[in-house]
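Handing you this structure, nothing more for now.
Removed: one protein chain of the complex. Kept in place: all other protein chains.
Coming up: subunit A.
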Amino acid sequence: MHDLVARHLLAQAPPVPDPETVDLARLQFALTAGGHFLFVALTLGLALVVACLQTRATFSRSALHARMVRFWGQLYVINYAVGIVTGIVMEFQFGMSWNGLTHYAGNVFGAPLAVETVAAFFVESTFLGLWIFGWHRFNRWAHLAMIWVVTLTALLSAYWILVANGFLNHPVGHAEEGGRLVLADAGALMTNPSTLLAFGHILGGALLTAGFFVAGVSAYHLFRRTPEWEFFGKSLRIGVFLALPALLVTAAFGGVQFAELASLQPMKSAVFSQEAADMARLQAELTARFGPGDYVPSEAWTRGGGLTMLISFALMLYLGIGNVVLASVRTTLYRFRLWHLLLMASVPLPYLAMISGWIFREAGRQPWVVYGLLKTEDAVSGLSPGAMRASLITFTVLFALLIAVNWWLLLRCARRGPVDAGLGHDDREDAEEHTHGSAAPLPLARY
């Protein structure tokens, strides 16, 4: 029976998918990966902010910083939780909708995903549980070590995902044997320039997102003149002083990636700069090499994505410089309410830049899923359009709801300010049921 199953499962040529299935599967991947990516952007950056704050609080025993850990940590955990649940869908999606990719490139592409889940995410989740539920239970140094393990494994997780993504964008370290890819050089795979540059770029982008978020939330409290002026004055400065260098790092890695494009993915480069002659020449070259087909990615998405990213970068650069100046002066920091409004309004800017940069990267490499090796349309599972549509609708509705709930809760908790509920609350003091609505302000000297 085993042989029968094996023959059935593996020997059979993958059925040719319906063109509609291809479009639906692409749309689902774009929406779910994009949604997940936006959660990750904030989580990754905020984790580093929280870990640094807790380090400061642990070393100095500063009550103010301990309160900051709990307040920003609370927002971090909410965003993280919703990010995890969207990530679950991502992991299974490769096998569900893109089994042509696992068939052809699984030997190379699967390994970084496996390492990510076990060596990064597994460790990260275990320690995150310890950190959240271990407040007041472990000594403060052990508790500090926990958030650092969470933060560093989160970065490791991003790295391994980008090893997989970098391979799709610029395949290296592989060889083809019997119509399938095999791993030839793990070192080349792990030091792929497409991976390392993207990692630096994403890391900068995540810190930028966190910087604008922290500054925006703090500006709200300063604008409303809530009693927590010292807490949010300091927090605003952290956000603003983090955002500008993060922006410069992001831009530097982005610039190098742009320069590399001409050699790694010349067609993307040509489409972005609207070089019609280059595009025609490359189309002819690629047709000669890979057979007839359309090798020009969507100009609207590629160019639109690239331009949106550059415009939001320029806006953030001007804002970032102005923010640093205004935050350095005590009077403007606490009293310039128009600026506070501007800071709140600019929270979405890094998100816009992140998502449009991602569209530029991924839409611009079409029609390839593994650049130059496997076309997107050949990677889709042989599913009926009906099944694909059902999953597209399910996951889109689910993700839209999760994004809405996430922001509703984030804004609610952000507006409420540092109250003694939720993360880090010492439940040993709860004799009876704790009601969140009437939570007392965070006490000063407790950690």
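Basically, a contact is a pair of C-beta atoms (placed from the backbone, for glycine too) under 8 Å apart; a residue touches a chain by one contact, two chains touch by 3 or more; residues count from 1.
To be clear about the criterion, contacts and distances are computed from a predicted model.
> I notice the complex is incomplete. Of the names "Amino acid ABC transporter substrate-binding protein", "Cytochrome bd-type quinol oxidase subunit 2", "Transport permease protein" or "Tat pathway signal sequence domain protein", which is the UniProt protein name for the chain that's not shown?
"Cytochrome bd-type quinol oxidase subunit 2"
> Which of these, A:V182, A:A259 or A:A345, touches the one chain of the complex that we don't see?
A:V182
> Looking at A:T117, A:Q274 or A:S328, which residue reaches the missing chain?
A:T117
> Just checking the interface: what residues of subunit A touch the absent partner chain?
1-6, 8-10, 77-78, 81-82, 84-86, 88-89, 91-92, 94-103, 106-111, 113-119, 121-123, 125-130, 132-134, 137-138, 177, 180, 182-184, 186, 381-383, 387, 390-391, 394-395, 398, 402, 405, 409, 412-413, 422-423, 425, 427-428, 430, 433-437
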